[in-house]
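My questions all concern the structure below.
Of the protein chains in this complex, one is absent; all others appear in place.
Order of writing sets the chain letters: A, B and C. Residues in each chain are counted from 1.
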Amino acid sequence: MNALSDSTTTLAELKARVLAFAREREWEQFHAPKNLSMALAAEAGELMEHFLWSTPEASRAVARDEARRKKIEEELADVVIYALEFANMTGMDVAAVIEAKMSANAKKYPVEKARGRSDKYTEL
Amino acid sequence: MNALSDSTTTLAELKARVLAFAREREWEQFHAPKNLSMALAAEAGELMEHFLWSTPEASRAVARDEARRKKIEEELADVVIYALEFANMTGMDVAAVIEAKMSANAKKYPVEKARGRSDKYTEL
Amino acid sequence: MNALSDSTTTLAELKARVLAFAREREWEQFHAPKNLSMALAAEAGELMEHFLWSTPEASRAVARDEARRKKIEEELADVVIYALEFANMTGMDVAAVIEAKMSANAKKYPVEKARGRSDKYTEL
Partner (left out) sequence: MNALSDSTTTLAELKARVLAFAREREWEQFHAPKNLSMALAAEAGELMEHFLWSTPEASRAVARDEARRKKIEEELADVVIYALEFANMTGMDVAAVIEAKMSANAKKYPVEKARGRSDKYTEL
């Protein structure tokens, strides 16, 4: 079966799968950064639709609701697939850009100041 | 140093980093699926902003433009960070949901029918 | 002064202003539906950013907060400007399409069934 799981799958493996899927279908011609960023944003919109009218607290239960969970998983998958394909098409290393961004975030949001607060760093 | 890269970093490692960052700041209380899906969509919007007025073809150069590339990397990082934190908060295995979604996509878009076409599967 | 207000301004007048602004700058060439829909979605993302971490209830106060209100007004303005320009470029009558959509919505959400409920019509 060979099922994938987060604990054993590298970003590179996942990116390679997504790339192979597109290449096989000769879709790289459509996968310009502009188009992929639109597709990603559209899928993020679909993910949001599951939570429009619930409170944040209630949304935790929505995400675990059996009837909806499969759909929500599919929307999350679509989002990440487009993000990985964006990285493929632009030659970006996802782990490296995340590490760099989190390091910048750590400076903007030092633990002592940011603890338990949702304010933007400009307002801390 | 210990720099991360896609070829050696598993999804689980990246998810753990993102989770640790939030936990250290006691941000899990804010990280309801509703809020994370909004943040994800807002960051996807920021990624798009780099490509609003260029053609798809021209957007390939935009993504490689030295002056813009760093910013674009940061937006992509934000998108993936929120996607991973969404997975953390909802207990989803990103690699597994992607594998399942790609398997469904492969049925909707068989290679012979989808090759070189950008039509939705309902129109193939 | 001649300040505009909702009670005396028709949709057509507002659309004409938006169109004149674009024409004067020879921007119609960039205002393809694809590009305008992206710009609209990106601005909608910026509007959302003001409310990411507040509860729905708390967001009512955020929108009335003096320091933020001006910014929020500007984001709403951007959203509607792009929607009106989209209507300009595609020859759509905004009032007519809204009337048609609300009439369809009234059938999907009959008052007796929908009262006080946020469920999607497929679940009523």
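The rule is simple: a residue touches a chain if its C-beta (ideal position, glycine included) is under 8 Å from a C-beta of that chain, and two chains touch if they have at least 3 such contacts.
Because the structure is predicted, anything quoted here is derived from the model rather than measured.
Enquirer: Considering the entire assembly, which residues of chain A contact the chain that has been omitted?
Expert: 30, 35, 38-39, 41-46, 48-49, 51-53
Enquirer: Tell me where the left-out chain touches chain C, residue by residue.
Expert: 3-12, 14-15, 17-18, 21, 24-27, 29-30, 32-35, 37-38, 40-41, 44-45, 47-48, 50-51, 54-57, 59-60, 62-64, 72-74, 76-81, 83, 86-87, 89-102, 104-106, 109, 111, 114-116, 118
Enquirer: In the complete complex, the non-displayed chain touches which residues of chain B?
Expert: These residues touch the chain not displayed: 34, 38, 41-42, 45, 52-56, 118.
Operating definition for what follows: only the chains that are shown with their structure count from here on.
Enquirer: Give me the superposition rotation angle from chain A to chain B, based on Cα atoms, as a multiple of 5 degrees.
Expert: Chain A sits rotated relative to chain B by 180 degrees.
Enquirer: Looking at CA centres, what chain is most distant from chain B?
Expert: Centroid comparison gives C as the farthest chain from chain B.
Enquirer: Quick check: how many Å separate the C-alpha centres of chain B and chain C?
Expert: Roughly 27 Å, centre to centre.
Enquirer: Where the centres are mean C-alpha positions, what is the separation of chain A from chain B, in Å?
Expert: Using C-alpha averages as centres, the distance is 3 Å.
Enquirer: Residues touching two or more other chains, restricted to chain C: which are they?
Expert: 38, 41-42, 45, 52-53
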